[in-house]
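Below is one structure. I have some questions about it.
Removed from the display is one protein chain of the complex; every other protein chain stays in position.
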């Protein structure tokens, strides 16, 4: 089928390629003319036959809002927009309403796959009305991995991004789990060969996983990770997962601990630990470490 | 090769079977005569040619100590004992010394695989001197899964159980990660079909894993886990992991949160939350829930 | 001075009393005619001389918004509104702008003191422009405790509620700290008399505090808190504190753990622990506890 694709960065560019390999006609637009198929977004719309489908793959927040606004004015009744970016699920209902006011459909798609997606396929979690989801099925089929898994219609508008967000929350805690275990193994004397312990875990264990395979890859590159700083960014979904949990009074101790460990990793020095040190000094006369001049 | 196997419960019985399928001669002893190959432990020792190898697969603590003590008196110089049970790594050095005093070798083996091990193979993490580990290689090869993974000589005496203990600590946090995500998805209205979300994650995602596959199995049996109570035991290794972390001043927030969640799950009522409720009532006149008579 | 007071519930009613004892003229309005001084909000406005000051003491969210909206239309240029309720600090800027559009000032006041405030005084944390804060000083002085503490002009609009919110976040973790310690002491055999241990801590220790005094009061009423359920509500500020921390990438492990413990205390059964139990059963054949019919 035909599809418009707005945003041809690392993810969008690879998705265009995977869709074309599957025989679909993709009209891509990007503000970077070097990668764009058409000079303007309006050209993209003009080149698609109706009812049109346009996949938006730009950064969450302002950029996505801007593209949705423009599409609202360019598209026609019965066209459909897919937001495949990392939008917060709370934005989806707003976008769906805005487009519905003009008779345009909306589907949200959480996409996982990163740099491996082009070859292996992208896991897709989608939300929206069955009518629109069905229409886009050929596109989803082309993007998803071969085999029985990697695609789900999770529920109403927003459910796709919500499911992807929770996926990322789980991912945070799984990464933290391996990281904590690795640090402890590296710390003790009796274990000589932590990298080989990790490698051995890739079969027969309860904790075998794709993330574990990646950990082994990383240790093969740099056995004790000496080249890295212990500094980890977070991409938004972890924060939103905790906020969603708070809204729903669901306790998420492991996921939240994983998020906070990242926050702490980015601090040059810990203000809260200054206060703890100051208090210990006040009541116990315990020595404090002072900053070097 | 020949090997004695002490303890023929769920794990030991299956390991005997897997070793025999691989062509090894196994003399098994168990206090339950219905499954034992010989009437007494001394018969097991008598039927093995020297230098002997005896694999101990009985509960950690007292039962393992008892078998080690008896083997110390029955075995000869240059024989070797493998402790494949769930012993705490701190016991291993003690056992190794006790046996070394009589010239008997000792190897500790952390074993993962549970009910799936007979067919799929058992992951093995072993600790001890290279000489003894090498001698036991044919047994390890028979027990481990086919393929390149599932076996490691992790280090000195105790390193096998230590690595297995950390494996279990990681396992706790991974289980908690999926469990937290599942609870949050079940709680929100927009997601209709949590089981299918989990199923879809089995390919193309960052969080695909064997545990995820098992979660899907569990949800196929009972979609909303309505038949279960939210009650989880812990088996010792999680506690030991946290204790080892404390000894080594390593922060393990996600693993520890997972352990504490299990502790809390087993309380009929939470004493600490009674105190919180009592305090809220004291300063704010907030209502408390009282026990029903 | 003269002040209007909207909302005469448990807190507002006591504040009216404390203000009157200090010689101020208070015109109180409540939708409950039994406690209201005037029949309508407009009467309250009419009975005050300009420039007027009106203190709003109604539930956060909708009710506060409604009163602010009505006051915006009733008050005149140079009047000032104080929001002393538990509003989220993010609402304050919105309210301030809405009122500023008509030349009306706005001050937010976080108020602590609960049922003890009438006699002991209320701690006040206020935010807003110095001009308005100064004008209200006599009212703040009457409400606050005697002595040098219990009042602060914390910063710009919103700073009062923000400081009060953080106060409550700290309160959550302090309550949790005592509660955890109490549970552990109650659990061990060697300690005979946990209540007397708590009582003894009221002097000479590092952890002496007003909350500790309240804990002793509670234990004097019910030594082992046998009459209570381990069930604790949360009032919003704890959640907002964690959300503010996430917005600012500040790790709050102890405060968040305290909030999650309350969430868990309110669950009949733990969905996440069902999943953990289900997974243990899948890989290890571990028994699960099933619901009683």
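Lettered A, B and C in written order, each chain numbered from 1.
In this section, a residue touches a chain if its C-beta (ideal position, glycine included) is under 8 Å from a C-beta of that chain, and two chains touch if they have at least 3 such contacts.
Please read these numbers as outputs of a predicted model, since none were measured by experiment.
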item	value
Visible chains in contact with the missing one	A, B, C
Contact with the hidden chain (one of B:58, B:163, B:216 or B:250)	B:250
Full-complex contact with the absent chain, from C:99, C:255 or C:276	C:255
Touching residues (missing chain, whole complex) on chain C	89, 112-114, 117, 120-125, 127, 144-145, 147-159, 162-163, 166-174, 176-178, 180-181, 183-185, 187-193, 196-197, 199-212, 241, 244-245, 248, 250-255, 257-258, 260-261
Absent-chain interface as seen on chain A, which is shown	10, 114-116, 175-176, 178-180, 182-183, 186-187, 211, 214-215, 217-219, 222, 225-233, 253, 257, 261-262, 264-265, 267, 269-286, 288-291
For chain B, the residues touching the chain missing from this view	206, 239, 242-243, 246, 249-253, 256-257, 259-261, 263-264, 266, 272, 283
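As a convention for this text, only the chains that are shown with their structure count from here on.
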item	value
Interface sides of chain A and chain C: same vs different residues, half threshold	same
Most central chain, judged by mean C-alpha position against the global CA mean	A
Between chain B and chain C, centroid-to-centroid distance (C-alpha), Å	46
Distance from the mean Cα position of chain B to that of chain A, given in whole angstrom	33
For chain C, residues that touch 2 or more chains besides their own	253, 257, 261, 264, 272, 283
